[in-house]
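This is the structure, below, for whatever I ask next.
Every protein chain but one is kept in place in this view of the complex.
In order of appearance the chains are A and B, and numbering begins at 1 in each one.
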Amino acid sequence: MTPRLSLTAVTRRFEGVTALDGVSLDVAAGEFLALLGGSGSGKSTLLRVIAGFETPDSGTVSLDGADLAGVPPHRRPVNMMFQSYALFPHMSVAANIGYGLRREGRPRAEIEARVAQAVATVRLEGMEKRRPDALSGGQRQRVALARALVKRPRLLLLDEPLGALDANLRERTGFELRAIQRESGAAFVMVTHDQAEALALADRVAVMDRGRLLQVAPPRELYERPATRFVATFLGAANILSGARTADGALHCHEAACTLRAPTPIPEGTAAAAIRPERIRIATTTGDNTAAGTVEEAAFRGESSLLLVRLAGGALIRVSHAEEGGAPPPRGTPVHLAWDADAVVPLAE
Amino acid sequence: MKAVLRLIPAAWLALLVAAPLVLVAIMALSWQAEGVPPYSPPWAGEGINPDNLRLLAEDPHYRDALAQSLVVAALTAGLCLLVATPMGIAIARAGRGRNALLGAVLLPFWTGFLIRIGAWIGLLRDEGWINSVLRALGWIDQPLPLLYSNGAMLLGMVHAYLPFAVLPVFAAATRLDPVLEQAAADLGATPGRAFLTITLPQLLPALAAAFLLVFIPAAGEYVIPELLGPADATLVGRVLFQEFFQNRDWPVASALAIALLALLLGPIILFQRLGRSA
Partner (left out) sequence: MTPRWLRVAMWAGLAFLWLPVALLVAYAFSADPVPFRWGGFSTRWFTALAANDRLLEAAWLSLRVAAGAATLAVLLGSATGWVLARHGPFAGRAVFGALAGAPLVLPEVVTGLSLLLLFVALEGATGWPEGRGALTVLLAHATLGTAYAAVVIQSRLASRDRDLEEAARDLGAGPATAFATVTLPLMAPSLAAAWLLAFTLSLDDVVLASFVSGPAGTTLPVALFSMLRLGMTPEVNALATLLLVAAGVTLAAVGWLLRPRE
């Protein structure tokens, strides 16, 4: 089956800076994909390339198999929800939402019906006559979403769609966004710098850094099996231990004074591995996949406590201690730590 | 301390702005008289003189002057807007060269408008630059009567007032969010459509302000019609000068000033509203 969106080796340079470096990516119809990366990672440039505001120096962008090269933004069956929302300040909510349909030259009755439907979808009934500056941040966000969706795009691009909302609204709006995406059946490509948002909303997450795509995977896989040191760092919270590969396929970590052993031999050239804090437990065993240290700080986190443990080799690692396992050891307590072999995730550079 | 600080400018404004305007109003109700100064005020025995203002309403000479001034001012402001709108927008979007381009628009303002009027005289005269060029090209035998025409007058007015019209458009255009035009394109608007439906409507208050900023002073313009216009271009500024200096009829000149002010009151109030909301 032809993917909805297909990017092949897309490259874009600005005055010597490579914003996109050979990005290839497929998005299926009905899929929700998140482009995750920091500022300067190229994620926004990629979105603008798909929308047609940037022209790639090389590579192709195609939609349902049709090459989009040379198609100007206003002729692409792709719509974008802008980070600033870009609502037209001189038009009412209804006029904003109907703008794209008027450009298509739809009959008036159809425009009115579809606008009313879109207004209902984003629950803005009664607000149709208001100007954008008389709306709250959450309401503006919904107008922007309705304005893009009412055109029934085959692909909707969302630039930090929750970025301007406060923490309370984010969670609820995120769920709404998912529901709307499922109902509309459009493919969504969302840009975000917030890994929690990406993991929570998307079917697949594509991690970008310096114009390159590092890993594309479903949220759970990405979280549990980050492929590179950057991805593991960016997703946060994991302990990353550097070391040297031993002849028998383990990783000896000098700073942690321990040896890490995965279920299968660690590939050659690997110099780091990740272990998530919740996979580490306090134990009494010794040998591979154990380490000794002293509790330096303990922070209560509700269902668990986060311990910072200084290992004998000098490294500081994070351990998540479940509350049902009893009170965590107090500061200064010497502890032994242990983890299972399948908790060790070898990281490429 | 605060009250004293307020008193100084308040006294200045009362003496040099308020009192003179009151004097104009009194003069409009006074009688022309032989002597120095050539008038006799309402309290000198003859009472209030209603004839000056009545004359303006009844005598077509004055009525036409007022009407013609408004037409010329509107034409000037409209033409200025036509030229200034694309200029202001383009300069606002010029990126790094923006300040230099804005300077190029404003520099003529700093060099004085008489010089620019002089340049037009030199270009448009019968033996002027344009006629000599056309003659050298063999396109004409007789010089075209360019100077002292309505066209020359409008040209000079537009040239003199253009920088005033560019400024508000430029200021408003720099505040426009370029993402909005992209959003319009994303929703299917061609560049021309996006300009008409998104950019222009947002500039409307600034365009109205620019129009009035030209219209208000142009309505009372004296120098440019005098230097470039035809002798029969009896605009209110010129008539006022004639009444005052040649006929020494201070009361009628003052009545003309009052009438001009009355006609401009609406535009002035509108302009100040626009300025406050911007």
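In the analysis below, contacts are C-beta pairs under 8 Å (C-beta built on N, C-alpha and C of every residue); 3 or more make two chains touch, one makes a residue touch a chain.
Model, not experiment: these values are computed from the prediction.
K.L.:
Can you list the shown chains that the omitted chain is in contact with?
P.N.:
B
K.L.:
Would you mind spotting which of B:V105, B:A189 or B:A233 touches the chain that isn't drawn?
P.N.:
B:V105
K.L.:
For a quick check of understanding: of B:P20, B:P50, B:G78 or B:P145, which residue touches the chain that isn't displayed?
P.N.:
Checking the options B:P20, B:P50, B:G78 or B:P145, the one contacting the hidden chain is B:P20.
K.L.:
For subunit B, which residues reach the chain that was dropped from this view?
P.N.:
2, 5-6, 8-10, 12-21, 23-24, 27, 37, 83-84, 86-87, 89-91, 93-94, 101, 103-105, 107-123, 125, 127-129, 132, 159, 162-163, 166, 178, 181, 191, 195, 216-217, 219-223, 226-227, 236-237, 240-241, 244, 250, 253-254, 257, 260-261, 264, 268, 271-272
In this section, only the chains that are shown with their structure count from here on.
K.L.:
Centroid of subunit A to centroid of subunit B, CA atoms only: how many Å?
P.N.:
From the centre of subunit A to the centre of subunit B is 58 Å.
K.L.:
Once bound in the complex, which stretches of subunit B touch subunit A?
P.N.:
Interface residues on subunit B, with respect to subunit A: 177, 179-180, 182-191, 193-194, 197-198, 201-202.
K.L.:
Touching residues of subunit A toward subunit B in the complex: what are they?
P.N.:
Those in contact with subunit B are residues 51-53, 72-76, 78-80, 82, 84, 86, 88-90, 99-100, 103-104, 147-148, 151.
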